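My questions all concern the structure below.
All protein chains but one are shown in place.
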Amino acid sequence: MFLTDTWYVAARSDEVTADHPLGRTICRKPIVMYRDATGAVAALDDFCPHRGLPLSMGTVREGLLTCGYHGLVVGRDGCTVSMPAQRVQGFPRIHSFPVLERHGFIWIWPGEASRADPSRMPDYAWQGNPAWAYGGGLYHVKADYRLMIDNLMDLTHETWVHAASIGQSEIDETPCETMVEGDEVITRRLMQGVRAPHFWNEALGWAGLQKDVPVDRWQVCRFTPPSHILIEVGVAHAGTGGAAAPAEHKVYGIVVDFITPETDGSMWYFWGMARNFCPNDETLTERIREGQGAIFAQDLAILERQQANLAAFPDRRILKLDIDAGGVRSRRVIERLLAAEQAGAPGPT
Amino acid sequence: MFLTDTWYVAARSDEVTADHPLGRTICRKPIVMYRDATGAVAALDDFCPHRGLPLSMGTVREGLLTCGYHGLVVGRDGCTVSMPAQRVQGFPRIHSFPVLERHGFIWIWPGEASRADPSRMPDYAWQGNPAWAYGGGLYHVKADYRLMIDNLMDLTHETWVHAASIGQSEIDETPCETMVEGDEVITRRLMQGVRAPHFWNEALGWAGLQKDVPVDRWQVCRFTPPSHILIEVGVAHAGTGGAAAPAEHKVYGIVVDFITPETDGSMWYFWGMARNFCPNDETLTERIREGQGAIFAQDLAILERQQANLAAFPDRRILKLDIDAGGVRSRRVIERLLAAEQAGAPGPT
Partner (left out) sequence: MFLTDTWYVAARSDEVTADHPLGRTICRKPIVMYRDATGAVAALDDFCPHRGLPLSMGTVREGLLTCGYHGLVVGRDGCTVSMPAQRVQGFPRIHSFPVLERHGFIWIWPGEASRADPSRMPDYAWQGNPAWAYGGGLYHVKADYRLMIDNLMDLTHETWVHAASIGQSEIDETPCETMVEGDEVITRRLMQGVRAPHFWNEALGWAGLQKDVPVDRWQVCRFTPPSHILIEVGVAHAGTGGAAAPAEHKVYGIVVDFITPETDGSMWYFWGMARNFCPNDETLTERIREGQGAIFAQDLAILERQQANLAAFPDRRILKLDIDAGGVRSRRVIERLLAAEQAGAPGPT
């Protein structure tokens, strides 16, 4: 129940090297990634055509992926290049996945390769922009990837799951507004004249702005297919304009969530935060990364137990409340696109 | 293959508090238990009607069970009481299990609630009686609960499994007598003029009676549905009347076994011992508890391997010998009551 004719994040750029191949299952497909002699990333079936060993157990030698069992060498197109003392013309080609390196990540198109379209890769303004800094990590989560979409498109859970860090009761108390624009779903919540929660009060301080004063706080969650969610989050001194306030009155950032199905019941969760304050403070980047990692580990525990419990109560349906609108509509977008993909139509643009 | 229209022990009283809910699967049903504002125990489906998270991951706030994901509050009747910024009238009710607190345990009726009958709760003379002391524990055992019934209704295994503590060859050598009285099965063994095994010789000493003399030893195992077994065990100085001997010549107690199916292949085993000697000696209570825990851990290892081996040899039948009569007849009582339960008739009284 996931799209495949689309770009998914398969790895961080720094995970894929010219020395050791990396094996990772994406959309049920075991894939091996490595860098060739030009430094370009390649992605292939993680399956040696000779005896079926995972190629990720092998090595990269002068830019060529070499099986660790009998030395078969495979090219980035999936064709066997050589094997000691063997003629390799008749060897079956293994699948070569369309792959792009963008925004600090390796993106893979697990579906029909002929439909892969680099122009359908999303663009992110904060990438490569010196006014911004980015830090993040990767979690493996044993849950359907859509439970993470539900989680991120409804932030009222912060009050309960993240009470000690970013939660506050005003999130629950403030209605959210959900909009669908084409394939995009947006859930917006504005809290006016509230106390800044711990993280944001600190952020005001880090940015050299006044702390411990009432703020206007905003959260704008933006889902785009297949399962990427960017959340603009910030606070401004109360009454200065909120998200539109001048820079000397606000701090904000973008929570970046790239969600990639591994199997029907598990996902790779690439999380991070891009911020436009103190972009050169690497200590702060690491501090935020650690804090966010701890917060998102709380979600991980919730989602894994939720997944197991839904399996234990197979006859129950879960509710779709107002606060769930973001997740519900995002799932509808996925379902619509899935139907189109299965009918052979081009995917989202 | 277990009765459900009946009372099972689900927890020790001290396991269920007003702070943290307790999740436990009983008869394949995940159940959450907690104490409400009055201190009374409630038992519900361990499933939040909103997004399916186990409610046992939540908290109890002022006697109300609150989900840890979005703050849904559920009442002891299974109806949603409130949820931040949501109208909850239409929320589906989750199942509220009939629950009683008796004899230091929480008892749950996992079956049809309308048939739950507090008068069918068994009564135990030793509970609340100052002449008796009780100590016990809980084991999770990966085996069909009926293997534990077989084990406890045939104590010849003590000679082999518990040779170093309570076993003695005279158990094997002395025939047992098995009787069925209604839904109750009783297996009785009397050993006359034997050496007291280690535990009982010590017990004579603890009670201030003469040690190291011949004794008459008795074991009376009593099965009652659904799967409770009480075993009166004791020794008396030989020739003074056995179980009927005057108090200055005997020590005895009741091994208490409440067996609760978790799944088809696993159980909760609440074990303990009630004794009527030295009731105020808490050090002795703890010492007996530790010894009994070690002995019953030997049974646990046996049963788990037995369960796995029966699965490895699916075409074999196990024998039903004289010594197995207690278990065989107890299983027959269960089968008869199960047939009645499935036909909709009232259960055991």
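Going in written order, the chains are labelled A and B, and every chain counts its residues from 1.
As a convention for this text, contacts are C-beta pairs under 8 Å (C-beta built on N, C-alpha and C of every residue); 3 or more make two chains touch, one makes a residue touch a chain.
Note that the structure is a prediction, hence the values are computed from the model and not measured.
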| item | value |
| --- | --- |
| Hidden-chain contact residue, picked from the options B:H157, B:R217 or B:K250 | B:H157 |
| Candidate in contact with the missing chain, chosen from A:P54, A:G75, A:G104 or A:P214 | A:P54 |
| Sole residue of B:H20, B:R87 or B:R305 that reaches the chain not shown, by the stated touch rule | B:R305 |
| Where the missing chain touches chain B, by residue | 150, 154, 156-157, 159-161, 169, 172-175, 302, 305-306, 309-310, 312-313, 316, 318-319, 321-324 |
| Touching residues (missing chain, whole complex) on chain A | 30, 45-47, 49-54, 57, 67-71, 83-86, 91-92 |
